[in-house]
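One protein chain is absent from this view; the other protein chains keep their places.
Letters A, B and C mark the chains in the order given here, with residues in each chain numbered from 1 onward.
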């Protein structure tokens, strides 16, 4: 089969690889129908994720059709259409039993990371019964690629951890794909005001069409001042950090109201300054989290009932064989006005 | 009347002041029966709390007897014995209605801070119906002084925010009076293991008699290494910070298990380094908080039913007129083996 | 002033009464701008609420303008526009401090019940600081009459108690004003499917325009069979009872899924049969509740941000002097296609 293979920082190729096979009774082999590229893949390509080694097939998102299942797999059979979760869950370790699939002792984020991933014609999925989700007949499968990672990430790490409630005023700092997923799913809880902060006017305009009520371009405006104006000096009930750099996290610290919640989604490469000298008495919570994908079935229901339009997140479409071109487009997201690119097998 | 009066950094005196009088219909004047000294009073004496001005009577803890009430006070009458909460609550602002009395728009921590406090023969209590709690007849009133501040502080900011649960392994960093209050009230939720960390062997020994299952003297041992040994490398489910300096907060960051909770109680004077480069994917929560004292009625029930022995926290007793000597003792807590000192009027 | 006065079962008149005056320092006198009639008022007129005595002015809903405040009132002043809560809260009893205003020891539902109510030109409101809510300038005050009672009732007793969550399938049994309020506010949490069950085709059609996804006329269809068809035999995650008779409550018992929630809003006059012989192992919750109105400020924010359109609930408008005619219309709700009638002073 053909696959997108990592060969060390800056080097990747679309090349021939052996088809994956069942190695455990709990495995499934899935033929990819649609996959995509994640910001994390770009980090890997830069060499920021050193545990990814030469020869690894990248990708941890996608929908597909079951090609073969191991003898213990009982939820799926050949021919079933499935969503591939970015998180592999064994379903029987201490963490899985607590719903913390992200920290599964035998899984977690391993696809396109510790084992071969989804940017390929086929992929082997360990613990298939717990790591795949059935796609109802007649679904828009392209949209469901968003359920592999970014929708549960924005929802669980941003909206649920951030405890968004009806009537709240919230801020989302960063309008990339995950920030947009937080924006879409925050509306499940009907906040009154949603302030989106980014440095890219195009993304801000898109955020507006996705439901943002106020936009702040932090390259051209003082975001702190602006948020305080909008909130009568109180700050926001929830601040969702979806960038991953110190400046944006510290902005969240500055704009959070007494009693509020800072929900970190961003992948951080260095420490940040936590201003406990003011925050100690502000009765706030700060949360961090890798996605558990425990809400995937619920998110699927909201998609099926048309409570959310995921297609909005898709800006570009390619054939899987054009994946190198798709990487180029996604790497130049600002210029290309790209959010998510879909690769069709 | 006589009162302990602040006259700028390092200067205080026990001197004659006018008796307080009712100024609003919601006020009460309370004759102090017992009061105490808080670590915060020492901070004030050092000049660390600049909004406390020359002439202020200090103190925000105590029990007393109602001397007089304003015309709108309906929960209390002359002669009633009461616990004075360190937090004044109007009961009718946005924050009070949410149970965030700490941020009451007309109250909060004002006693011995913005208005005259309890280290005196009498004190005026604003919003008496919401800021005082009735003492059941026959109670041990000395013990109930602990309900003014340290018990709700340790419980709400440490134990409740830290989400202590049956079977958990928790660490309490700092075995001063508030850390001890967290230690006592954590046991309301039956954690399996309670690790107490301090630099004072005497306090650690006391912690043991209060229910600590493991003691670590961080002056003589590497606390991080020791906690990891005790927890099989997993870290603790809840880490309660009860000191207020960067080193102890960063210790909490290092010892927290995936999915765990860091509950800050300490009053911090400077920022700390938050290691998001590792914590971003650890699914933790961090909380801060000034006490709301919303649990005072519940804590009183646990005291009345002898579920907790507060007298353990009292190490020294003085007459109110000996308050300068009591300050000396409390300031030299390590040498004097002092936790809480009681001043009797 | 003129007022609607109860004179025993079946007897009421629009008659002259003395203007209310401030009797406690915590009172306000409010000039009514808009009021309405509640199903409860009809119950009172039938004699079902025997503690309502001859001479009582009815009504517990409305918006108005402050005419005068007692000396302890600090949240409001003459000329302020306010929402009158159906629940009077002293803000300082054990129940109020827990947010259970419905059971306030000095208040609760007393307006138009134990004391004179809002179907009059003026009304005295005890504990005004805690029982009135400020109306932002420029609001549509007619719509805000819905915040006095039916919106918080549908939301707190139906939606919050019923734990409605994104992706859920819920049923609302009874499409009167309170059922409709539950229907509108359930959507704050984005359930996937909302089944509304009633015997009146007109109300069902209205429910559809309010967001119901499935309609069942239980007079012409077997509601149990139909719900089971719609849910693949599983039943609903939440069943909200908004009628108050045994048959509708028992329907909720029959349609609830394992792990589901039955939220009772209906005012029941007799006991119901609870089928524990099947429900004991179904892991369900059942809740009851008189509204606390603790969510009124939050609901107001959702109205201000146009997240909900309350005007939809208003079907008829009258001058306050036409109140007897308004009662006739409301009593004949099915024929008149009435939900809420507005009376303007």
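Keep this in mind: contacts are C-beta pairs under 8 Å (C-beta built on N, C-alpha and C of every residue); 3 or more make two chains touch, one makes a residue touch a chain.
Keep in mind it's a predicted model, so treat the numbers as computed, not measured.
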Options A:41, A:67, A:116 or A:129, residue touching the unrepresented chain: A:129
Given C:52, C:143, C:286 or C:299, the one touching the chain that is not displayed: C:286
Selected from A:11, A:78, A:97 or A:311 as touching the chain missing from the view: A:97
Sites on chain A contacted by the missing partner chain, in the whole complex: 24-26, 71-72, 74-75, 90-94, 96-97, 99, 106, 129-130, 294, 297
Interface residues of chain B (partner: the chain not displayed): 165-168, 187-190, 192-193, 213, 297-302, 304-305, 307
Absent chain, residues of chain C that touch it: 95, 98, 100, 102-103, 161, 244, 249, 258-259, 264, 266-277, 279-290, 292
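Note that in this section only the chains that are shown with their structure count from here on.
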Chain copies touching (chain A, chain C) - same or different residues, decided at half shared: same
Mean-CA-position distance for chain C and chain A (Å): 41
Touching two or more other chains - residues of chain B: none
